[in-house]
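Handing you a structure now.
What you see is the complex with one protein chain gone and the rest in place.
And then chain A:
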Amino acid sequence: MTTTAPAVRHATGPKVAPTRHPFRWLAAAGVLLLLAMAANSLVTNPAWEWEVVGQYLFAPSVLRAVLLTLELTALGTVFGFLLGGVLAVMRLSPNPLLSSVAWGYVWVFRAVPLILQLLFWYNLALLYPRLSFGIPFGPSFFSVGTMDLIGPVTAAALGLALHQGAYAAEIVRGGLLAVDPGQREAAAALGIPRVRRFFRIILPQAMRSIVPNAGNEIIGLVKGTSVVYIMALPELFYQVQVIYMRNGRVVALLLVAALWYLALTTVMSVVQHYIERHYGRGR
């Protein structure tokens, strides 16, 4: 396997002529022309207002908004996937109650639009003005006002996580089902304890199919945080709106937001590549 065969020259016989692809060249020329037109318009059309874009791209208020967008994404991802993991395991449980509850959760939270869910959590205080903690159906130890406990950021993170949990549940479940049943069997036959079996044998293999889908979801979530603008939280999308309402530079500021979303998802795609490589080891 270490030696490579020397290139063989066939001295005799007819030569094989390479096939020509004139239409490929034509199509390529057409695409190139369109690209050039687009680039030209981006540079020469003054309405893009690139100098305004440059002025706001790293403005402190915009950077703070980017940070909040990242924070909401992180909270939505971590708690969404923790919840999704639990739901997936419940759904696969032989216990019909656990499995039905998980199914019901996914059913409800996938059906209701995210924007509606967010408004719902934001207005939770209308439904339950006070939250009390104690023994179920028994005495309460202490209670707090819902508004004090669930501020707008918590409500947004909660809404994103609960919504994300429903999708994450299906992704994790799909990943767990994709692992060869023989792996579970071999681990059981070796006497490996149940929890260890899950975390050492099954989950790392499930991650191979979970990661690409999860990457999709998390990138979706970065942009999903823009829905939070209806709760008047100064995340990226809301913040640029505030600025362009004030100065009227609509296109430039939408461009600022677009560039940041592009940057964030690019970083995530790179991270995803390395995570996939990690879980792909041995293949």
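Following the convention adopted for this analysis, contacts are C-beta pairs under 8 Å (C-beta built on N, C-alpha and C of every residue); 3 or more make two chains touch, one makes a residue touch a chain; residues count from 1.
The criterion applied here is as follows: contacts and distances are computed from a predicted model.
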(request) One chain of this complex is missing from the view, so tell me which of "aminomethyltransferase", "Glycine cleavage system H protein", "Aldehyde oxidoreductase iron-sulfur-binding subunit PaoA" or "ABC-type polar-amino-acid transporter" is its UniProt name. (result) "ABC-type polar-amino-acid transporter"
(request) May I ask which residue of A:16, A:47 or A:189 touches the chain that does not appear here? (result) A:189
(request) Using the touch rule from the top, list residues of chain A that touch the missing partner. (result) 180, 182-183, 185-194, 196, 200-201, 204-205, 279, 281-283
